[in-house]
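On to subunit A.
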Amino acid sequence: MFTNIPLLSLIIWVPVIGGMVCMFAGDDRKATRARCIALFTAFINLMLCIPLYMQFDTTTSNMQFVENIDWIAKFGVHYQLGVDGISVLMVILSTITTFLVVIASWRPIKKNVAQYMAAFLIMQGMMVGVFEALDAILFYVFWEGMLIPMYLCIGMWGGSRRTYASIKFFLYTFLGSALMLIALLYLRTKTEDFNLLSFYAVKLTMTEQIYIFIAFLLAFSVKIPMWPVHTWLPDAHTEAPAGGSVVLAALMLKMGIYGILRFSMPITPDASQYLAGFMIVLSLIAIVYIAIVAIGQTDMKRLIAYSSVAHMGFTTLACFVIYKIIAKTGDLHDAYLTLEGGMVQMLSHAFSTGAMFLGVGVLYERLHSREINAFGGVAHKMPLFAAFFMLFALANVGLPGTSGFVGEFLIILGSFKASYVITLFAASTLVLSATYTLWLYKRVFFGPVTTKGVEAMHDLEMPEYTVLAILAFLVIFIGVYPNALLQVFHASIGHLLELSTTSKL
Partner candidate 1 sequence: MIEKLIFYVFAALLIGSATMVIVSRQSVRAAFFLIVAFCASAVLWMLLSAEFLALLLIFVYVGAVMTLFMFVVMMLNLDQESLQEKFVRYLPFAVLLVALMVGVLVYAMKPGHLGELGLAISPHPSADYSNTKALGLLLYTHYVYAFELAAVILLIAIVAAIGLTHREKSRNKRQRIDAQLAATKADRLQILQLEAEK
Partner candidate 2 sequence: MNFTPPDFFPAILEMLTLGMTCLVMLVYLFLDQKNRGITYFLTQITLLGTAVVAISLHGSPEVITFDGSFILNSQAILLKIFILLSVSFVLMYSRTYIRENDILHGEFYLLVLFSVLGMEVLVSAYSFLTLYLGLEIFSLPLYALIALKGNKPVCQEAAIKYFIMGAIASGFLLYGISLIYGACQSFNIHEIISMMSLSIHTEPLLLTLGLVFMSAGALFKLGIAPFHMWVPDVYEGSPNAMTLLIATAPKLAGFALLTHILVEALPVLFPQWQYLLIAVALLSMAVGNIIAIVQDNIKRMLAYSSIANMGYMLLGLIAGTPRGYGAALFYMIIYVVMSLGAFGVITMLSRKGFELEKVDDFKGLNTRNPWLAFMMLLILFSMAGVPPSAGFFAKVGVLEALVKVNIVWLPAVALVFAIIGAYYYLRVVKVMYFDEPLEKTPVILESFDTQLAISINGLAVFFLGLFPTTLIELCQQAFLA
Partner candidate 3 sequence: MVTLTDYLIVGAILFGLSLAGMIINRKNLIIVLMSVELMLLAVNMNFIAFSSFLQDPRGQIFVFFILAVAAAETAIGLAILIILFRHRQSINVTDLDTLKG
């Protein structure tokens, strides 16, 4: 039924065009019109994901729904799209997130509504493009193009230090990805075009691989972000509006991991193996050190931002620990566990952290403060919200039965095959994440009502309720039945593992 429709292109361009329309919907006197256009677009896009998911064949690791048109023939750049098990979920995740963000921003955003909605829709198109692109330059275009709406989003609707945060965000990520471009151009000299799949087949010497790996790493590690290039994230998260934080946490950080899975590991397998130890150490630093830093935060968003970094440490750990596992056991099957855990962690982190940022947004809208000390006893005034937030906090803590558990658990279990030392460090998250998350919860929600501001707070409104309920459902669903996700990318992960462990020398 849908076979002839360029589904992937539609998912990219429908929101972009919708965003353009939205931008010209008029000024703030016609804000509702802009909101409706945005919601409609996001909804259409969400609907487009249904045939995508339905027709997706989980048994193969091949790229599906492939589209391929010449774009800039002179450079060997093609407009080439396709999804496999890894990316299809990210695409769906993007559309869901944007849909939720549009609803969640319904009331809080009152200034430049049309531009706000447009920024998010365009950003979504770009991000989906990142996940769908099979051409390296196309990937890069989407990868960087997304910075513009995000920059504006932080800068125009952000908090008091928004200028600093937005410029820092932009320059940091821009700096990171610069060298990736060089690496891509270099790879191009070895092949006919910028096709990713042909990059996989390129033979590279160890030196080349290490340089390319480092170039990629800079780009991806900034996005993820890994210690020590993470410092943009707390600022960006803190200053961004709630929707911006959600998109940052839920999607933008995932692009880094996605890049590692798509580029670093398959293109430079030997360098990845060579540097796996280093990467694991960085990941563990993120998991332990950053979690401790999170404990010392007084700003809610900053705390969640740091927790985000710590959680993303798991995904990088998952990616690179496979080399140690295979080195030790020699069995490819043992590596599945961590890598698939990493994938689940990516998705679940999107929901739980995204939801927590939305939650902070809900609080911020009512009290216009993000300081933990400004709150107290919110559970009295907003019991429903408190319940939701508890769920998301628990997901953040990684309680079994929530999505947060699955990924971390699989990674911790899997890492044991590499070394029990890694497991020991990684498992420390159980204590640390519980410490900062529940401490936050305790100070904000429990205790007597402390201030007049809290006294005046009202419980969730309809849009907020809808968004949080959807997220809550997803969080629990993934936690109880993760196989729904695992089976989607099983074949692709297998293929990826094979690529990433076959020497190119």
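Keep in mind how these were chosen: all candidates are chains of the complex that A comes from, given by their letters.
The definition used in the following text is that a residue touches a chain if its C-beta (ideal position, glycine included) is under 8 Å from a C-beta of that chain, and two chains touch if they have at least 3 such contacts; residues count from 1.
Everything numeric here is computed off the predicted structure, so don't read it as measured data.
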Given options 1, 2 or 3, the chain of this complex that touches subunit A: 2
Subunit A to candidate 2 touching residues, read off their complex: 23, 27, 70-75, 112, 115, 137, 140-145, 147-148, 151-152, 155-156, 162-163, 166-167, 170-171, 174-175, 178-179, 181-182, 185-186, 188-189
